[in-house]
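Input: a single structure, listed below in structure tokens.
Yeah, one chain of the complex is gone here, protein chain that is, but the others are all in their spots.
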Amino acid sequence: MHKKRKFSKKAFVTYVAISFLFASLFILMVYFGLNSKIVRYTSLINTVAIKKSDKDKAVSFDKIKKKLTSYPVYGTKYANIKISKIDLSLPVYFGDNMEILSHGVGHYAGSYFPGEGGTIIYAGHNNRGYFDKILNLEKDDKIIVETGYGNFEYKVDKTKIVNENDLSAFSVQSEKEELILYTCYPLGVGHKTERFLVYAYGDNYE
Amino acid sequence: MSKIKIVLRGILGFVCSVLMFIFAFLLIIRVTVYNKNYVLKKLDQVNYYEKVYSEISKDMKNNMLSSGLDEVVLDSLFTENDVIKDTKNLIGSIYSGSKFEIDTDFLKDRLDKNIKDYLSKNNIEVTDQKALDKFVSNIVSIYKKEIGLYGYFENYTKKFVKIGKFIDAGIVITIFLIIILMAVLRFVLHRKYLGVVLLSSGMMLLYFKFYIYEQIDMKNILIISDSFSKFIKQLLLDINNYILISSIVLLFMGIFFNVICAFKKVKRRKKIS
Partner (left out) sequence: MKKVLLGVVICLLFMTVSVSAMSESKLLDKLTAKYDINGVTFQLSESDRVLAKRYLDENEVSSSDADYIASKIDEAISAMKDSGAKDFTDFTKLPSALKTKLKKLVQDVASETSVKATVTKDNVVIYNTDGSVFAEIDGLVKNTGSKVNLVVPAAILVVTVGAFVLVKNVKANA
């Protein structure tokens, strides 16, 4: 007897069908058994998947509610700070990371905006004509913050030198309009372990 | 008896397919993430060292601003080759499970010298040597932190090595089990399921790619630093491609072997003359 091999379509189709069956069973098991875990872990990973946007935003202010209705984009300039006594005129950026501080004055994001009736915290380096001169400020000296939604005037109340870790000196409150300027202290070379703070108050709105 | 055989074939065939899927997946991870040469090649591809060098320089410059010193003190502190050397050594130590201390003495010495030269040139008196030393230490630590990814490399090395061992063990075990199961299927249960196993595992891999992997927004991953994020993005995209290629290969091999196995022996009676 001769033995010949013939291609069996039926066998081929059966094998392919079995393959589909196994794959489908696997998919069903994964879907019903592990779907919630898969969704959770992919969502967690996607929390750090950021489609960055650099849209510019117009800042707007509600005079009645004394609240910003549209905030500046983080990292952008939204104001100028002017102190005529020490011949200071600097841009103010929203945010205070090291990159921002290399360009001007940084506004701490966890503080209020001018006009909102709370504490506003501005940081600046103590050299290059930034905040080195605020060490010369005294009581009743005027500080003006010019924003796109209005100009705000503050009067210096006091200055203070604190340790860099003394957070109580930077307490944010919502009772009155307060402007805190701070810079590294003392002047000179090296790492500074203190901060020089200027406290100013005001509720003028033009 | 035949019903039991059919059920057994089904179970073993399914288990074998899943094992093949797991084997393919572990192998992809092994040749990518757990392959030191591949990782170093990827780092080159995304210009990782150049980016880290820029990030370190920028961070040092920003931190220097409050020190009262000029940018010139940061001149020639380190080169891109230093970054390459230290990064490669660190990665080597991760894969070998050993500890690597980034040596920053050279950096400190150069910075001390630059500061001394700058101070004497500009007649600046140091009123607080501790403050200056602290500044030097901060600057030097920036280099160390950036290379070591702010401690993430150190914190996750042990876990990484442990998982690597599991992957290696997993590959060996799955291959071993696949061979055993295929042998049982062929010689005990009389079924040539190689094509079935390959085809179904290829489909499973395709499902994994399209349903699970595609849900990750790979292109926009942003973590720790821009340089590291770019590397991770490239790695994930590569793994994505490997999964696709592997699934296609498995699918074609599956079809091929199914065709081979579908050739049935046909007995022909010899003509009686």
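Letters A and B name the chains as they come in the text, with residue numbers starting at 1 for each one.
What we mean here is this: a residue touches a chain if its C-beta (ideal position, glycine included) is under 8 Å from a C-beta of that chain, and two chains touch if they have at least 3 such contacts.
The model shown is predicted, which means the values in this text are computed figures rather than measured ones.
Trainee: Among A:Lys4, A:Arg40 or A:Lys63, which one touches the chain that has been omitted from the display?
Mentor: A:Arg40
Trainee: So which bits of chain A touch the chain we can't see?
Mentor: Touch with the absent chain occurs at residues 39-41, 43-44, 47-55, 57, 71, 73-75, 95-98, 101, 106, 108-112, 118-119, 121, 123, 164-165, 167, 170-174, 182, 184, 191-193, 195.
Trainee: Tell me where the left-out chain touches chain B, residue by residue.
Mentor: 63, 66, 134, 138, 145-146, 150, 222-225
What we mean here is this: only the chains that are shown with their structure count from here on.
Trainee: Please name which positions on chain A make contact with chain B in the complex.
Mentor: 1-9, 11-12, 15-16, 18-23, 25-27, 30, 38-39, 42, 45-46, 48-52, 98-99, 101-102, 125-128, 184, 186-193
Trainee: Provide the residue numbers of chain B that touch chain A in the complex, in ascending order.
Mentor: 13-14, 17-18, 21, 58-59, 61-63, 65-69, 115, 119, 124, 126-135, 138, 193, 195-196, 199-200, 203-204, 207, 211-212, 215-223, 254-255, 258-259, 261-270
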